[in-house]
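Below is a structure I'd like to ask you about.
Here the complex is missing a single protein chain, while all its other protein chains stay put.
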Amino acid sequence: MEYRALKVRRQPEALRIVIDRPGQDNSINGDLIEDLHSALDLAEADPALRLIVLEGSGPVFCSGMDFADAARDATTEGGRTLPTEGGRAFYGLLRRLTTLPRIVVSVVDGRVTGGGVGLVAASDFVYASERSSFALPEALWGLLPCCVTPFLIRRIGFQPAYAMTMSTLPVTAARAAELRLVDELTDHAERTLRRLASRITKIDASVIADGKRYFARMGTSPEELEEVAVAEFARLMSSPAVRDRITGFATERRMPWETVR
Amino acid sequence: MEYRALKVRRQPEALRIVIDRPGQDNSINGDLIEDLHSALDLAEADPALRLIVLEGSGPVFCSGMDFADAARDATTEGGRTLPTEGGRAFYGLLRRLTTLPRIVVSVVDGRVTGGGVGLVAASDFVYASERSSFALPEALWGLLPCCVTPFLIRRIGFQPAYAMTMSTLPVTAARAAELRLVDELTDHAERTLRRLASRITKIDASVIADGKRYFARMGTSPEELEEVAVAEFARLMSSPAVRDRITGFATERRMPWETVR
Partner (left out) sequence: MEYRALKVRRQPEALRIVIDRPGQDNSINGDLIEDLHSALDLAEADPALRLIVLEGSGPVFCSGMDFADAARDATTEGGRTLPTEGGRAFYGLLRRLTTLPRIVVSVVDGRVTGGGVGLVAASDFVYASERSSFALPEALWGLLPCCVTPFLIRRIGFQPAYAMTMSTLPVTAARAAELRLVDELTDHAERTLRRLASRITKIDASVIADGKRYFARMGTSPEELEEVAVAEFARLMSSPAVRDRITGFATERRMPWETVR
């Protein structure tokens, strides 16, 4: 299997997936979403495998939406693609992480922004190093973290998710651990992973599936919010103000508040 | 504009609202609710303004329902007013704080009790000094913090809201920060405010409105609980036991558990 945006390797107890678009700050584009689905297919096809570990190459775990791609989309004829399809594709990926019969662990060592926070929030466990940070800057662009929100609220509750969205201020790893966006603050994630693996490998894959399904019925499921999220993302992404800001940044590195309209 | 219960001043980046009924421990009555609506009108009419800062004059931020007013209401012919109208008026004010297209920050430096906790819980951000405290003593009076509850649960989750209600014990500022009733524990709120303002002033007012509307759809909205809250408040406030306790306190400073019935 050839990956364009990932490095993937099989360990005895886990499939290790490294987001690997260093030239693009590990941002999320169609390639990355497709590659992640392929890697998840691989993990699901292997009945002996219980754990999927998600990492980032370099100092950025994941920087969210690829603005270069988004700007291109918005300027070509087929420019409606990202607003209408991109949200659904990303939401579908996050939903899959929360439902597939494997335990997904994000091991974070670096910056996480925008949609990257969604990957983290949709993970079953999150281990992060001290130097990690988490931010939702979407509102500065005239956007909202539409697809991230249901998964983030599920993980950390309403108020911290709301405060991160509206303030746009980054959250340190230590604060993220207080908010429980991070389950364990550690510079030795391998040790924590081994401790988790020693338990997870003793659990039937069917029980992992049962557990995810059962918890989804406990009234905190993001499933029913999918249409709300996808529609709001499409609406905001179609706004000329948002498109101008994204294009300004992608082509001239202009910050969103410097964009004259 | 003449305010009876507030001091209001316009700063470059924020409308500063100070609750100012020092003789009545900054308690909530009809005047205060009307004044707050007027100040919010002012903030909404000013397109350049993004932030509203809510403070208390003196060592009490807000002490909740004005019992002198409540006792008067209960003894006059028109005594049905407070039970039936007071809850709706207060709930409406809290709802407006959570929906208006401005960021509302409560800066607390002192005691907050009863309905005052509702003002804090309905704020987008809460900064509090070490000497602040928060309490819901309603149950001692035979009441419940009906209107506060949906907003408080939204902010801090079910169990801490429930525990504050049933124990009636005050919560220190440090503990309130752990519960996330307080977003930042600081004796230098101006610095924290400036940091927030540096971001909020870069966000379109329309996105603030979008964000509040979007989060309200995430399944944690107090909107649908309004009728439940208003009805329960009216029922409890109409009870003779509650009326006796309120009158006993308002007229003779008798504590609720000393009221013989």
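Each chain carries a letter (A and B) given by its place in the written order, and its residues are counted from 1.
Keep this in mind: a residue touches a chain if its C-beta (ideal position, glycine included) is under 8 Å from a C-beta of that chain, and two chains touch if they have at least 3 such contacts.
Predicted, not measured: the structure shown is a model, and the values here were computed from it.
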item	value
Contacting the left-out chain in the complete assembly, out of B:11, B:168 or B:206	B:168
Touch criterion as defined above, residue of A:156, A:230 or A:246 at the omitted chain	A:156
Hidden partner chain, residues of subunit B it touches	139-140, 142-144, 146, 149-150, 153, 157-163, 165-169, 220, 225, 228, 232, 236, 241, 256-257
Hidden partner chain, residues of subunit A it touches	103, 124-125, 154-157, 180, 183, 195-196, 199-200, 202-204, 206-208, 210-211, 214-215, 217-220
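Assume only the chains that are shown with their structure count from here on.
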item	value
Superposition of subunit A upon subunit B: rotation angle, C-alpha, nearest 5 degrees	120
